[in-house]
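This part shows subunit A:
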Amino acid sequence: MTQTKAGIRIENLHLSFGETKVLEGIDMVIEPGEFFAFLGPSGSGKSTLLRAIAGFGPTPRGRILIGDRDIVNLPPWKRNVGMVFQSYALWPHMSVRRNVAFGLEERRMPTSKIAPKVEAALETVGLLHLADRMPGQLSGGQQQRVALARTIAIEPQVLLLDEPLSNLDAALRVQMRRELLALQRKLGLTTIFVTHDQEEANTTSDRMAVLDMGVIQQIGTPQQLYDHPVNSFVAGFLGTANVLDGAFDGAHFVTKAGQRLPVTARSDKATRIVLRPQNIRIASSGDGVSGTVRHREFLGSQIRYLIDTPDGQMIVDTLHATGQPPYGEGATVVLSIDSQSAALLED
Partner candidate 1 sequence: MHKIFKLSAIALMMTSAAAFADTVTVVTSFSKDLTDPFKAAFEAAHSGTTLEVVNRNTNAAVSYLQETRSSNTTDLMWASAPDAFEVLKGEGLLAKVDVQFEGIPDEVGGYPVHDADGTYFGFAASGYGIMYNTRYVEANELTVAKEWEDLKRAEYNGHVAMSSPSRSGTTHLTVETVLQGEGWDKGWATWKWISGNMNTVTERSFGVPDAVNSGSTGFGIVIDFFGLSSKASGFPVELVYPSVTSIVPANIGIIENAPNPEGAKKFVEFILSPEGQKVLLEPAIMRLPVNPDAYADAPEDFPNPFSEDFAPGAIEFDVDKSGARYELVNSLFDVLVTYRLDDLRAAVSAVQQAEAAHADSGNQEAAALIAEARALIEAMPITEEQALDPSYAQAFTVSRADPETEVVGRQAEIEQEWDRFAVENYGKAKQLAEQAIALN
Partner candidate 2 sequence: MSASTDTAARRFTLFPTLSGAAVAGIAIAIFLLAFLVLPVAQVLYVAFLDARTGAFTLQNFQDFFNTTLFRESFVNSFYVSAMSVVVATMIALPLAYITTRFNFAGTAAIQALGIIPLIMPPFVGAVAMSLLFGRNGSINLLLNQYFGLRIPFMEGLNGVILVQSIHYFPFILINLSASLRNIDRSMEEAAQNLGSHGMRMFRRIVFPLAMPGYLAGAALVFIKVFDDLGTPLLLNVNNMLAPQAYLRITGVGINDPMGYVISFILVVFSVFSLWASFLFMRGKDYATVQKGGGGLSRRDLKPREKWLAWGVILLILALVLSPHLGLLLLAFGTIWSFSPLPDGFTIQHFGTIFTQSSQYVWNTLVYAGSAALIDVVLGSAIAYIVIRTGLPGRKWLDYMATAALAVPGVVLGIGYLRMFHGTQLPFGMGQMSSFWGIIIIALAVRRLPYALRACMAALQQVSISLEEAAESLGASRSSTIRRIVVPLMTGGILAGFVTSFATAAVELSATIMLVGRSSDAPLAYGIYLYMQSPAGRGPGAALGILAVVIVALGTYLSQRIIERERSRQTTAGDQH
């Protein structure tokens, strides 16, 4: 299957439901062939943005370009954008084969051409043997694949996936997301994946956008976002974060409680830093911030400590090695960091 790769460019997009502003000033560029994720909590506007690209919901202000074409004012059926719905939206009155053929029939393709394309699409998702079943007779994972086959059959310029894994059980979810990625790589389709699950976004996407309150907080590769979040929302949404308030003083960041931490990165404006739990070292004595173990969780490969410090509670993860006794609750410990491991926040 050859696909025309097309990038997506969104410029200054605004959208409201009545008085409520749902999307504000969205700007982004998605490269052709990229696997891009929209990540955010529920109500962040990520699904609304995806639906706006597909053409559902109220018409937004601003521009959405696929390739060079501005599609904002096109109806959904003229956009050639393939969408896989969270609920799969398979039509229960049609067989799998007819579901997949639907989009091709709507394009007035001759019947003789439709059949091989339907079979190819079903082959791609590995469900050719179930072509004559009704959707009601399929499992959740199979329905998901049919929905995918139905969408790729029309050879869209862009593939939109709306929380595609949320209705699957945990084991299947991991398997499906790998398959999705493999399929995307094979077809080279520009793909947008909407999820509230950071692990899904991290494992699949080339780049992602984190949304909150209808505003894009940050765009970048998963690692960039994790290591260098621009604000406490991104920091907190992507993994666990210890956020400290304070100010820079030369090569150190001075916390509110007066602790001095060595931080290489410099910014006179920044008043907050974020420390990932695994980047904090814990020792029974030595230089650093002293604290008391409040609580301990055994996570298998790691042990997570909740430690009372003068700047409030901090979370610290240590690798668990067999035979190494952990610190007990109530024990006095000293925390220290590498000067490169802190990230500066802009808010």
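Here is how the candidates were picked: all candidates are chains of the complex that A comes from, given by their letters.
Miscellaneous remarks
We take it that contacts are C-beta pairs under 8 Å (C-beta built on N, C-alpha and C of every residue); 3 or more make two chains touch, one makes a residue touch a chain; residues count from 1.
All figures in this text were calculated on a predicted structure; none of them were measured in a lab.
Although all of 1 or 2 belong to the complex, subunit A touches just one of them, candidate 2.
Listed in rising order, the residues of subunit A touching candidate 2 in the complex are 54-56, 58, 75-78, 80-83, 85-87, 89-93, 102-103, 106-107, 136, 147, 150-151, 154, 167.
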